[in-house]
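Encoded as structure tokens, here's the structure I'll be asking about.
One chain of protein is taken out of this complex; the other chains stay put.
The block that comes next holds chain A.
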């Protein structure tokens, strides 16, 4: 059934038990992003320790896809250098824009590969990218401020 292809167990697990959720101090920069078509929103904070992403915390209202992808994001980027985190982001964005045409690399995206099915639904791609756009923006802000 198509629905299970989209809502992989991994996604539903992250949705029900999100990782890293809640806004925390200290942080260097915060970004608020909203999906204007549905009103879903996320507020995401980033703490950098030199080049290392030492914490990502977030809060928001949104569908299972947007909430789960932000939860996966924290797993993928926290503790990693910014450059490496951005490489993962690029891989995730590429996967989401693939309309199901590329095979994701589990070594790079870990639980993020579960979103391959979502990429077949163009209307939901923005949901999956909401947290990532906030992360990109928050990092840019914290580096701009430094």
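Simple rule for what comes next: a contact is a pair of C-beta atoms (placed from the backbone, for glycine too) under 8 Å apart; a residue touches a chain by one contact, two chains touch by 3 or more; residues count from 1.
Methods note: contacts and distances are computed from a predicted model.
S.K.: Would you kindly match the missing chain to its UniProt protein name, picking from "Pyruvate ferredoxin oxidoreductase alpha subunit", "Xanthine dehydrogenase molybdopterin binding subunit", "Cytochrome b" or "Cysteine desulfurase"?
M.R.: "Cysteine desulfurase"
S.K.: Which of these touches the unseen chain: A:43, A:64 or A:98?
M.R.: A:64
S.K.: Could you tell which one of A:6, A:29, A:114 or A:129 touches the chain left off the display?
M.R.: Among A:6, A:29, A:114 or A:129, only A:6 touches the chain that is not shown.
S.K.: Please identify which residue in A:10, A:38 or A:108 touches the non-displayed chain.
M.R.: Checking the options A:10, A:38 or A:108, the one contacting the hidden chain is A:38.
S.K.: I need the residue numbers on chain A that touch the omitted chain, in ascending order.
M.R.: 1-3, 6-7, 12, 37-40, 61-65, 121, 124, 127
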